[in-house]
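Quick one: structure below, then a few questions.
Left out: one protein chain. Kept in place: all the others.
Presenting subunit A:
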Amino acid sequence: MSTAIQIAYLIASILFITGIKLLSKTKDARRGNMLSAIGMLIAIIATLLTINVLSLVEIAVCMLIGGAIGLFYATKVAMTKIPEMVALFNGFGGLASFAVALSDYFLKSNTSLESLDAVNLTSIILSVLIGGVTFTGSLIAYLKLDGKVSGQPITFSGQHLLNLVLLIAFVATSVLVFLNPGNLVFIGALIGISLLLGVLTVIPIGGADMPVVISLLNSYSGMAACATGFILNNNVLIVAGSLVGASGIILTQIMCKAMNRSLTNVLLGGFGQTVTAAAGDGPAIVVKEIGVEETAMLFDSASSVLVVPGYGMAVAQAQHVIRELMEQCEKRNIDFRFAIHPVAGRMPGHMNVLLAEANISYDKLIEMESINDDFPNTDLVFVVGANDVVNPAARTNPQSPIYGMPILNADKARTVIVSKRSMGKGYAGIENELFGYPNCLMLFGDAKQTITKVVGEMKEMS
């Protein structure tokens, strides 16, 4: 490979790193994304220059097809559907690395078997494993998020044993590949096992654990790119792949910490199935209902409001009408902010994107650690479509499955209004003690419809 191309790859790597560095400030983030995209363009053009002229047409056709699909999806996708898109794209990334690894394998096994040395074979095997697991795992995650497959954990007896057996089979087959590098049967078996492992590791994981799964698969797609870099002896693939791998791992850790669960616990799956029996005992919770008019009056008389959004807000598409509520409150000089729990939504940071789309200024979106001390001084907390993240049982009840999970201290505010469709339980399948607290009022009904009515009442008052 010529020096010019190596320099181009170096520039691309610097641009990727600078791009991610600029993401640390919201105002610079867009410029960072641009720089990263320029880095990618430089890497692609530099690589294209090494390609012999004959295949350029085919390459152009492939890139036009891929570019058109990508651009179409990126412009059409609704912000509530971003988790699905990220899941799908993780899968494409994994599949691309998988395909490159196999392509390299077939090329070398057909020409010179001796060029398949130990390093090369190890990289190919790792790339097939990580790429394959990322591909089918992401596909299942996508289907679950999109509701095409039930979001409920799918478990059966002997599941973990089966996964273990498959993993051992993978290692054993890898040894066989080392002994007979040219044998297509063994490579075929590796392909089959890795694709099956991807499916089996994601099916037992429930819908609300998806933030962890997508983050982890994101990390895998980076690691797969890294493994491909080792196959092709290419630094830019390794730099970019490790950045993505690190990003995914950090997000996975943040998500696990915010649920007070270990990664193993999430991956073994089935959360929320075993706790229903324990949740049955204890006195039934008596709640107080509140109507639209009284809600409007409470907002009108408050001087500070904190909104706690959850996935239910996204389902009801209530974010735009919440902005109208915010405008009404700001007209009355009421301090109006949002308290965002790290696992609210179906992927890390999902709530922030939905609220930003509704044209809410990002300095109003406050993360859990910064806002939790403000709850006792807040007049009114408005919980929209969130449940487990405000359940005080996480602090008070050692028997509760969510005990120890960091929560938003909504219960400490003077008044709490919970907008909820019905008295259904949260994802963890447990009662929420907060709903029975003396300072808590329930506003039943579809969030979008009831809040629209509240806004209407407030407009009449002024």
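Everything that follows uses one rule, which is that a contact is a pair of C-beta atoms (placed from the backbone, for glycine too) under 8 Å apart; a residue touches a chain by one contact, two chains touch by 3 or more; residues count from 1.
By our rule, contacts and distances are computed from a predicted model.
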{"item": "UniProt protein name of the chain not shown, from \"Sulfurtransferase\", \"Anchored repeat-type ABC transporter permease subunit\", \"proton-translocating NAD(P)(+) transhydrogenase\" or \"Cell division ATP-binding protein FtsE\"", "value": "\"proton-translocating NAD(P)(+) transhydrogenase\""}
{"item": "Which of A:Pro153, A:Gly207 or A:Pro342 contacts the chain that the document leaves out", "value": "A:Pro342"}
{"item": "Among A:Thr136, A:Ser174, A:Ser194 or A:Thr228, the residue in touch with the chain that has been omitted", "value": "A:Thr228"}
{"item": "Contact with the hidden chain (one of A:Val86, A:Ile154 or A:Ile193)", "value": "A:Val86"}
{"item": "Sole residue of A:Thr136, A:Ser194 or A:Asn352 that reaches the chain not shown, by the stated touch rule", "value": "A:Asn352"}
{"item": "Missing-chain contacts mapped onto subunit A", "value": "13, 16-17, 19-21, 23-24, 26-27, 29-30, 33-34, 36-37, 40, 43-44, 47-48, 50-52, 55, 58-59, 62-63, 65-67, 69-71, 73-75, 77, 79, 82, 85-86, 89-90, 92-93, 95-97, 99-100, 102-104, 106-107, 110-111, 117, 119-120, 214-215, 218, 221-222, 224-226, 228-251, 254, 340, 342, 347-350, 352-353, 356-357, 359, 361-363, 365, 367"}
